[in-house]
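Note that one protein chain is taken out, while the other chains of the complex remain in position.
Each chain gets a letter, A and B, in the order it is written, and its residues are counted from 1.
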Amino acid sequence: MSGIIAGYLPLFDLYLIHVGLAFSQYIVLRAGVFSLATAAFAGIGAYTAGIFAVNLGLHPAIGLLAGTLTGMGAAIFLSIPLARLRGVYQAIATVAFIQICLSLNVYSESLTGGAMGLNNIPKTVGTGTLFVFAALATYMIWAIERGRLGRAFNAIRQDEAVAASLGISITRHQMLAFAISGALAGLFGGLEAYHAYALDPNQFGFHLLITILSYVILGGRNTVLGPLVGCAILIILPELARPLAENRMVIYGVMLIVVINYVPKGIVDTALDAIRARRLKMREETVS
Amino acid sequence: MLAQQLLNGLVVSGVYALFSLGFTLVFGIQRILNLAHGAIFMTGAMVAFYTVKGGGPLWLGFILAILASGALSVLVEIVCFRRLRKTGDEEFGGIISSIGAGLVITTIAQQVSSTQVLRFPFETFPVVIFKFWGLRVSMLQLFMAGAAIILVLILGYYVYRTAFGRRIRAVTDNEHAAMLMGINPNFVYSQTYFLAGALAGAAGVLVGLAFNSITFLMGEPYLMFAFAIIILGGLGSIPGALLASLVFGMVQTLTIAYLPSGLTDTIIFASLFLILLVRPHGILGKEDAGNLRGRR
Partner (left out) sequence: MSTLKLTNLSKRFGGVVASEDVNIEVPAGKVIGLIGPNGAGKTTIVNMITGLLPVTSGTIHVGNADITHAPAHEICRAGLARTFQNIRLLGEATVLENVMIGFHRHETSSTFAALLGLPEAGRETATLKERAFSLLGEFDLQAFADYPASGLSYGHQRKVEMARAMASEPDFVLLDEPIAGMNDVESNALAEIFMGLASSGKGVLLIEHNVRFVAKLCSYIYVLDGGKLISEGTSDHVLNDPEVISAYLGDAHHA
């Protein structure tokens, strides 16, 4: 029994890290920003944490804090120019940002290890730590959702003119969403660094972007449950059968096409809508 | 050798033009950013390779590549975008859906090629070097430049001189009005996607020949460069994309030649970023890209 659990532990660790990154992607989409920069922020956090441990020999807690702060700083920095753009232009600009980070990373060989990656990072983070941080992130997203920030984000996403007419500052809220996104990505990037022994620059490129985006699209973009469920499905699915694992990226691809065309709100949001509609209908029937 | 570099840059520009014209054409007509375009480009190179490997002549591979890429592009439109257009969620949804399509196509290609780098057999394209005025030009380079110019001219003729082009532009301006005029927008879209895919496929073959290296991931950098090109040219603008390809091909060749290697991409994408900020609608575009509502 314990052997089975131990066998699935790496998968669970991956889930915990990716949930954090999924929330980073989720929170910007929720605030109506089409940013895909989570992969870059994660890379910045991971490398900062890694360099703190390898080159400076600092305590992991300091490294994680530094990773979180640099991720957040990069996000705030990026949010200023991005406030001028909308829609696909934001998407393109953030993809360009990922490319800039990737190529700078490869270029700064003396600091980051370049294309060879950053190796020999002491492993100081285990499942327990990951679980605590994933739980904290989930709690924070849940808290945001039911407070005034969630309400403001919802209004901005659905109609910027209405939001502004009600006194909601779009620039300020989107910058805040960015800051949260960057901090989460930086933190979980740092956790990844301390969990994996080594970092590779291409780990934080287009592939990660797609993976993270898939979790959020599949699960849903409006409730805290969405990324949790989306991430679980996409991580477990390839493990169920070997052919599924070999074609992991085909599954992701087909899933993206099918979900965005037929269940555009994601499965959790769609299910919740259906439950709500049913409840209203039942209430009507009991009244009449 | 600045002149030699400029010449090389010119040839590269032609390939970029073929790739980004289709990309920008599709955006212009539907406001969809088709991120599967890189995979379609790669498909062109693969089809040509397997035709030659199967004993066919290169010209046949080239034609089959163009047809297959065009058809694949139409398929992507039908499967990924047609339904989204009805729900009006094509801007966000189109990106997601086409990322999905790109994943499916590249993964299939990865399995077909067993993750190998494919190379055309030696002398698939005769290696002949011309020398004049101290410059070296290979026959392949001449062929690439020639093919690019001819295909771009064909596209220009179609879009600006034929009834098909008028229909494309009518649908771009106003889909509903075009429908009332008896134009079937879906048919126009399919034709546009075919053209876009065919051009990308041709570019794929040329790139495959030039570097003699074909992999399932070869489309990714070109897709990234095409972002820079079509933003520079103004999303949806054909002359803009053409001009931007020229600028981009030159600048890239020169930075590779004269600047520390590894910084090229940083410079390219940093300038893309700056262009987005300063002039989001590009050098020739006229779109209101910022779409800033109100003075915020």
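One rule holds for everything that comes next: a contact is a pair of C-beta atoms (placed from the backbone, for glycine too) under 8 Å apart; a residue touches a chain by one contact, two chains touch by 3 or more.
These numbers were taken from a predicted model, which means no experiment stands behind them.
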Sole contact to the chain not displayed, among A:Ala115, A:Val132 or A:Leu166: A:Leu166
Among A:Ala46, A:Ala83, A:Leu104 or A:Ala155, residue touching the chain not depicted: A:Ala155
Of A:Ala143, A:Ala245 or A:Met282, the residue in touch with the unshown chain: A:Ala143
Missing-partner contacts on chain A, residue numbers: 139-140, 142-144, 146-149, 151-152, 154-155, 158-159, 161-170, 176, 180, 222, 276, 280
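Please note the rule applied: only the chains that are shown with their structure count from here on.
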Inter-chain centre distance, chain A versus chain B - centres from mean C-alpha coordinates, in Å: 30
Chain A residues touching chain B - in the complex, by the definition given at the top: 34, 81, 83-89, 91-93, 95-97, 99-100, 102-104, 106-107, 160-161, 164, 169-171, 206, 210, 213, 217, 247, 249-250, 252-257, 260-262, 264
For the chain B and chain A complex, residues of the former touching the latter: 31, 33, 79-80, 83-84, 87, 89, 91-93, 95-97, 99-104, 106-108, 220, 224, 227-228, 231, 235, 260, 262-266, 269-270, 272-273, 276-277, 280, 289-294, 296
